[in-house]
Each structure stands twice: as C-alpha cells, then as structure tokens.
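Quick one: the structure is below, and I'll ask about it shortly.
Missing here is one protein chain; the remaining ones are kept as they sit in the complex.
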Amino acid sequence: MMILTNSQQIHIKHAWHASTADTKELIHVDCASHIYPDGSQGIHDMCFRVFEKEIVALCGPNGSGKSTLIEHLNGLLRPSSGNVTVMGNKLDLSRVDIWKDVGVVFQRSDDQLFAPTVLDDVMFGPINMGVSMEQAKSEALGALKAVGAENLSDKMPGYLSGGQKRLVCIAGVLAMKPRVIAMDEPTSDLDPLHAEMVENIILNLKNNHGISIVIATHDLDLAARISDRVCIVKDGSIITEGRPSSIFYDKNLIEMSGLRQPKVVQIYEGITKNLGIVMENYPITADELVKTIAPMIRQH
Amino acid sequence: MMILTNSQQIHIKHAWHASTADTKELIHVDCASHIYPDGSQGIHDMCFRVFEKEIVALCGPNGSGKSTLIEHLNGLLRPSSGNVTVMGNKLDLSRVDIWKDVGVVFQRSDDQLFAPTVLDDVMFGPINMGVSMEQAKSEALGALKAVGAENLSDKMPGYLSGGQKRLVCIAGVLAMKPRVIAMDEPTSDLDPLHAEMVENIILNLKNNHGISIVIATHDLDLAARISDRVCIVKDGSIITEGRPSSIFYDKNLIEMSGLRQPKVVQIYEGITKNLGIVMENYPITADELVKTIAPMIRQH
Amino acid sequence: MAHIHLPDGAFSIQWIITWWILAVIILGLCLYWLKKVKKIDNKTITLAAMLTAASFAIFQVNIPLFGGVHMTLTPLTGILAGPVIGSIIVLIVNILSAAIGHGGWGMIGANLLVNITEVTVAYGIYKALSKINLDTFSKAGIGTIIGLLFGNIAMLLIILISGIQGVNQDIQPLLYGLSLIAAVNMGVAIIESFITGYVVSYIKRVRPDILAEESHAGAK
Partner (left out) sequence: MLLLFRRKSMGQYRMSELSPHIPDLDLITFYSEKGTSLFFRISPWTKAIMLVLIILFVSLDKSLILAVCLYMIVLVLYGLSGLPIKKLFQWYMIPFLFVLSLVLILMWNEPGSPIFSLSVPYFSLTLTDNGLLLMLTLLFKSFASVTYSLFFLMTTRYNYLSAMIYRVFPFPIDQIFLMSYRFIFITLKMVESMIKALRSRGGGLLKSAHRQGKMFAEVFALTMIRSYDRADRVNKAMEARGFSGRYVAATRIPRIGPGEYFSMLAVATMMIYLIWFVRFPF
C-alpha cells in the first residue's frame, strides 16, 4: 500500500482515539471559533484535546491558526463561539487562573523576556502565584537548572543568543510547574545544536516530569521525531489527527494541507517507488529509516 | 572511507579553488574583522569570495557572524580591519553606491517593508537609482512578477503572510537588478510550501538571470539542495569551504562547528555504517539518496 | 500627560486659531534649527519615527492601576529625543490621537503648547540634574514631575485665557473646577514620574548607548 486512502486515514484516527479513551483529558477545545477584531478568522470550529503525558504536534502552513489555538489553551484569547475546558473546568470569564495549569512559550522569545535579569524573569511567574521571594527564587533556579541554563541567571536577557533566550523562556514557564506546556515554533531560528537541546528538554519534560506538551510547528521532521500524536491544522481547523507514522505517509493529505512530507518519509517513499516494492514499515525518524533499509540491502 | 580527515578536507578545498580561478570574482572580502561598538566581535579575519553565477551558502551556528558578513557585502558595515572589494573596486568611504550591485534580503522581512503599499516598497530602490516614476513602476511590476507576487501590488505590507512578505522583500531587491543578492535566512519561519517557492526563485535567479546568490542559513538540508559551494562559518571566520558533497560528509568538522549533518547524509551514513560497507557516492539531496540506495537493494 | 481633554467645540474659534498659530511658530523654529544648526540625517528620522510609534503604542496600554491608567510618557520622549525632535513627535502623536477621537482637531494647537512645555522642561531639568551627582532614576523622575507640573500650569493658563464656550460662570468656580482637574492630573503625574524614572534607569542599565547618543543628538 503506497498511500493511505482517506477512509483508511479516518479509520486509524478513530482507532487511536479509542486507545486513549482511558487516559485523563487535560484540555478540551470544543468546536471553538475565533474571529479577530478585523474580521479575519483565526480558528474555525476547532476541536482539540490534550491528554495526560503526551506530546501533541500541531502542524500546518503559515496562517493556518496554530498560534491562535495555542493562545486559547490558557485563556489569552477567548473563543467567539464554542468552549474551552481546562482541567475539567469550563473556561469562562470568571476563571482567570488557568495560567497556573497551562504555560505558553511564545513564537518570539524576545517578546517574552522583559525583566532586567534572567533570574528576575524566571521568578516572575512564581511570584505571581503568591509564593514567598525565597521560594520563588529557589523555584526559578530549579527551573533554570532543568533546562541547563543555571549559569545564565545573572545575565541580561537582551544579551543572550537566540538559543539561550529560548531556554530561559522555557524555564520561565517551567518555574510555574504547569500541567501542560504549549510551545509555538520552539525551534525556528535556532541552529541544529540548540534545536536538539530544546528537543531533548521537551522529551525530558514529558518523560521525567509527566508534563504534556503541545508544539506548533511547520517542521514535520521535528514533529515526526518527538510527537506521540500529530494534528494537521488547515484553515483554522484540525483536518485530521493520528500517530505520526500514519499521518505522514498520507502524501495526498499532507500536500493538500500545504505541507511537505518529512525528509525521511520522502526518501523511503522514493526508494520503494523506485524499486516498485510494497512498503511494510513506516519509518519516520532517521534511525527508523536506517533500521528499515539496512536489512533490505542485506536480505537481498 | 567513512569520514574525510581534515587534511583531505583542505586538499579538496584547494582543488575547488583552482577550478574556479578562471570565473570572474564579484566580491572579495579580504581578512576583514568587525568589532561592534559594544566590543563584541562580529567577524574575525574573514576571507570570503563570491564568483559569477553561483549560489554560495554560509552555514554556521547562531551568533557565528553570518549576518555580520552579509552586511559587509554591500557596505552597510565597514570592516574594522581588512578590505572588501566589490566588482573590482575597493570599498572605502568615498564609494557609496555598492547597493546598486549587491542587494540584501534581511533576516526579518518586517524590517525591510516600510512603504504604505507593496508597489511603493518595491519601487523604492529604482526611484533611488534615479529612474523616472513610470520606469520605476514598470521595473517594480516586473520584479513582482518574477517572484509571482504581482497580484499583491496594492496590498499593505503589514497584512501579508510571512511567505508573501518574504517574496515582496526579494522583489524589492530584484527591482534594482543587482549582480549579487545576499539573503539572510531566507526560509526560516516559512512553511514548507513557501520555503520551496523561495528555493525555486533562488535557483531561477541564478539560472535565468545570471545573478550570484549568497544565502546565510543553518538549515544544512537547504544548503545541500541548492548551493554550489558551502562555507562553514564559526566564531567569525570561515573555517572551511567546498562542494556540499565533500563538506557535509565531514562529520567531525560539521559537529565541531556546532551544526548537524543534513538528514540525507545522516541517513546514508547510518545505512553504510550499519552494513559496514564503504561509501562510494556522496548523495546530498533526497533524490540523490534514493538513486544511490535503490540500486544497492536491487544489486544484492 | 496633561492633555487638554477637550473636544472640538470647547474653545471659541479665535482661541483655536491663536493657539494653532503659536504652536506653528514654535514648530517652525524647530524646523529652522534642524535645517540650519543640526543637519538632520536618515538615522534621526527613522529614530524619531520609531519613538513616535512607541509613544503611541504605549498610550494604548491600559495599566490596571486605580481602575486603569493610560500614559503618553511625553516627558520620556523629551528625555530620549530632546526638545526639538520631541516637539515634532508630540505633533504627530497629537494628530494621530485626534484622528481616532482622543482630543479634538482644533485642540491640537493648545495641546501642542502644553506638550512642548512638558518635553522641554523635562529635558532641561534632566540635563541640569546631570551636573550634580544623582542617580538616573531620580533625575528622570524629578524631570518628569516638574515637566508635568509646568505642563499642567500651561494647561490651566490656556483654559483660563480661552474660557470654555458657553460657560458663563465667574472665574472663581471655574478656577476651583480646574484646580480639581489639575490635582487629579498631578496624582497621575506622580505615577508617571516613577514609571519614567524606572524606564530611563532601565535603559541606562541595559543600553546606555541610547541615552548617550540621544542627549547630544537632541541638545538645543
């Protein structure tokens, strides 16, 4: 089977949903739409859920509504219609402390760092939560340590490199000990080394701290490597979701959404097509591809 | 041979230089250093040349000096020591019209678009060159057409998508008909579709307009796909240069520079290592990889 | 900050024209100075434009103190850009504000006189205090509060001289009313001077080059 047909796609999606029905739902965006003041539509009939201890990737082209969705997750934007439920509580105007449960790392690090020193900036969240100065400081230092940036604490945020800024932003959110962290394009603008660092931090947050992570990205290779679930966003709604291995092999779907398949998938499809053979595995990371191809060469 | 040793690397680099000695040199940066007012070092003993009709990629980690070098190419920054020669003329304070020969597309499109409408913005360069209003307009429209953005001409730059903004920036530079265009991170922030569009425009500029292109990027996959020559920038100087196929297979060099090999190379190296076989080809694009691997499977 | 919060129609036509003419004369002097004394360069223009945009944007921020405060930080503009460029900046900010209904078009002349007073006094005091050994926070804070005080006085004078169209009461109750407004304004001025002091000392700490460059670029 070269390409999953659409009906198969839907089948996979449903199968996936069933399997996670028993895990706890942390965020539920239910048919939310958001119209910006100038009339442009940010999201439209968006349904999206975040479960416990998972990494979800939102993938979609420029302007598809990824950032708009992320800002709904912690109440920065309110839906024009539809509902957002966080930790079982419906998000309405009386509920203003969702920021304690859901942290957001924005697309531009610069916009997020405003305090005179890194430590001040990271302490900002804990202080707003009402803890004492000492405790805020120790929590901030702990968060900086978790991202490997404890040596930066006295620096001025403006003078850090792009990668370091991103780390400090993550620490600032981490210090508030949220249940969910949403990151908007966490690796754009970063060189491969820094990107890898951020990638490892994300995996570590999930595995060792039990935090659920939502990332918005148009780097499908990144999504393929780290996410448990991929949602394809187009024109303000999620048009399909599922495991990376099933989503990314649906070439029609991906290209119709204005994206391109991850490199690994392109290569694997290229090879099987070239040889006229049937795909058996669906590798999505470089490692998996190597493990799939090498035996094929040996076998023959 | 798994990995090229350093001495072999240098050998390749020299060989390459000899082969291009007969093509015309457009820009020559000769041992230039630049110290920013706050004392931080942008580039240091940087030697760099641009020849006729080629695509050169500057690859290096965050803060390595790529943008600083690019701003030297058209005289926006002057070296603290060393020389820059453009079109055979040494760049000194009396010479102020290099901008006609060398266009720069900046890292942030927003910094470059300041006029009220797209057309005004693209006309800005030609008007400064002293042509009449009508001619400026027709040149601007021509440039917009070349990047496939002629339908945007009446729009306000602030309301364009990220990808559209980038296209308009390129048109703005193109309208001045420069000999060399330098682009700083041309595809960061763009979705795969827009990135592909920009990539095709770059190739088209070289092939159909004979323009030399310098791109600064940390996306080594991009560099591998489109460049004729790759320069690895580290700590303000170019530590090595050569054809993509030779540079990107030098794993030590790439990792030492704070980068990661392109996906294709990682996969190919992974496969050969896994099988314990010797590399014969050095594929650097997905296509080349497929063409290298497929016969191996068939052959066996 | 001490804008004359009067809509179109509050002053009679003679006074609108009078204040406009005065403001235009002062602006003319600024332009003359820019042309003859300090040749204006691209960088200054871009910078002035950016400061204009920044003041306008800052005005849009609602600070949730005492129910909500908006600031134009006019004295800060003066301290950063100097009185000449500062005057041009407040002109543009006033026009933009009038365009979206914050203050009448006719009031721009009078408002300009008030704002130019603020810009100039704040800058002058800030510079004067540089001679004595004082920290940046206090210099900017004191400059701001005095600048705003003079601005307020200018505002009271202008209103007293022009009179409000249709108001027929004696000067005394009018004075009471205006003093009340001035008192409220000065209350906000105290907040503003703390904020300005903090902003300037922050800039001094993080980017001293901005202050250094501005002070000689804008010196009159």
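Read from first to last, the chains carry the letters A, B and C; within each, the first residue is number 1.
Following the convention adopted for this analysis, a residue touches a chain if its C-beta (ideal position, glycine included) is under 8 Å from a C-beta of that chain, and two chains touch if they have at least 3 such contacts.
Since this is a predicted model, take the numbers as computed values, not measurements.
Displayed chains that the missing chain touches over the full complex: A, B, C (touch as defined at the top).
Remark: the omitted chain is touched by one listed residue; of A:Phe48, A:Phe106 or A:Phe248 this is A:Phe106. Of B:Leu119, B:Val147 or B:Val233, it is B:Leu119 that touches the chain left out of the display.
Although one chain is not drawn, the whole complex shows that of A:Ala115, A:Leu203, A:Ile239 or A:Leu275 it is A:Ala115 that touches it.
Within the complete assembly, residues 36-39, 71, 74-78, 93-94, 96-97, 99-100, 103-104, 106, 108, 110-112, 114-116, 124-125, 127-129, 158, 172-173, 176 of chain A touch the chain that is not shown. Annotation for chain C: contacts to the undisplayed chain at residues 1, 3, 5-13, 16, 27, 31, 34, 40, 42-43, 45-54, 56-73, 76, 80, 88-89, 91-92, 95-96, 98-106, 164-169, 173-174, 176-178, 180-181, 184, 188, 191, 194-195, 198-200, 202-203, 206-207, 210. Although one chain is hidden here, its contacts on chain B can still be listed: residues 71, 74, 76, 97, 99-100, 103-104, 106, 108, 110-112, 114-117, 119-120, 123-125, 127-129, 133, 136-137, 154-159, 172-173, 176.
Rule of thumb we're sticking to: only the chains that are shown with their structure count from here on.
Ranked by how far their CA centres sit from the centre of chain A, the chains are topped by C. If you average the Cα atoms of chain A and of chain C, the two centres end up 46 Å apart. The distance from the centre of chain A to the centre of chain B, each centre being the mean of the chain's C-alpha atoms, comes to 30 Å. Chain B and chain C have Cα centroids separated by 47 Å. Within chain A, no positions touching two or more other chains are listed.
In chain C, no residue touches two or more other chains. Looking at the complex, you find that chain C touches chain A at residues 202, 205-207. Looking at the complex, you find that chain B touches chain A at residues 60-63, 161-163, 185, 188-194, 196, 218, 220-221, 258-260, 263-264, 266-267, 270-271, 274-275, 286-287, 289-291, 293-294, 296-300. By the touch criterion stated above, chain A contacts chain C in their complex at residues 116, 156, 158.
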